[in-house]
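All protein chains of the complex are present and in place, except for one that has been dropped.
This part shows chain A:
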Amino acid sequence: MEYKVEAHRIMSISLGKIYNSRVQRGGIKLHKNLLVSLVLRSARQVYLSDYYSGACLNAQSEREGNEWDITDSEREKFPPSATECDRVESTEEPQPNEQPEKEREYRENDDEVKSDQVDCTSTLQEQNQNSSLDSVAKVSSETPPESITEPKESPSDSAVAERDSTPEANGESHQPPKPYVCSNRKRSAEESESGDSPQKRTKVASSNAKEDEEAEEMDTSNVSNLITIFGSSFSGLLSKESAKPEAEAEDSGQICCDQMLKNLNPWSTAIVAF
């Protein structure tokens, strides 16, 4: 259990750092916040992996099939990416070191927590970024209706939540192509644009700044939303709103509620949106 306590402690520290970065002189430092969000995600995975210590099967080497053994509503979102995963995998050279790497992520203080969190995302390589990004865009455009109706988390869905979080988290921490599942829920409008390759060209300095400022404004609005969440410390994360980062912070609430932790999916990507 020590790893769970450790993971929780690291999560609290990470959140504190993100919150403090707002008030630092010089503006938000993108690099540091990105690293902190990666640590936060790793810690969360370890924390939540507790649910799987019993449920983990012999699935260490299995990467398809049982992982996607989830409720129908979730399946609507996942199968397209699962098939894409399979397709990518078949073209991919085997990367044995990636798989055990994912497993070891859950090892803390020599406690070996076997989990079946290894999935095909861990084998994705940068070369496939473009192709998978395009297919993701198609996925995104198909699934906005489902995104709104994402079921409220409940204890019985604990198994579901972990599966839900993992591929998205794995994707974010490893390669770009796989964070969409979660981002679907928030930015269905913007997802449709993500399929377009950004038009890149040499820019005059002034127009460069202007265009970036528009993107930056979107980012800073995420920040302010995030702040309202963090403003009420950990309890702010209790917000059960289905994944909008504009979740209202609740005044009361238990800290460290297991159920609440499942809702960490949406805002974890919001952190990345710094």
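Here is the rule we go by: a contact is a pair of C-beta atoms (placed from the backbone, for glycine too) under 8 Å apart; a residue touches a chain by one contact, two chains touch by 3 or more; residues count from 1.
Operating definition for what follows: contacts and distances are computed from a predicted model.
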Legend entry - Undisplayed chain, where the name is taken from the UniProt record, one of "Fructose-bisphosphate aldolase", "AP complex subunit sigma", "Superoxide dismutase" or "Serine/threonine-protein phosphatase 2A 55 kDa regulatory subunit B": "Serine/threonine-protein phosphatase 2A 55 kDa regulatory subunit B"
Legend entry - Contact set of chain A toward the excluded chain (per top definition): 6-7, 10, 13, 17, 25-27, 29-32, 34-35, 38-39, 42-43, 46, 97, 100-101, 104-105, 107-108, 172-176, 179-180, 183, 186-187, 190-191, 193-194, 196, 198, 200-206, 208-209, 212-213, 215-220, 222, 269-270, 272-274
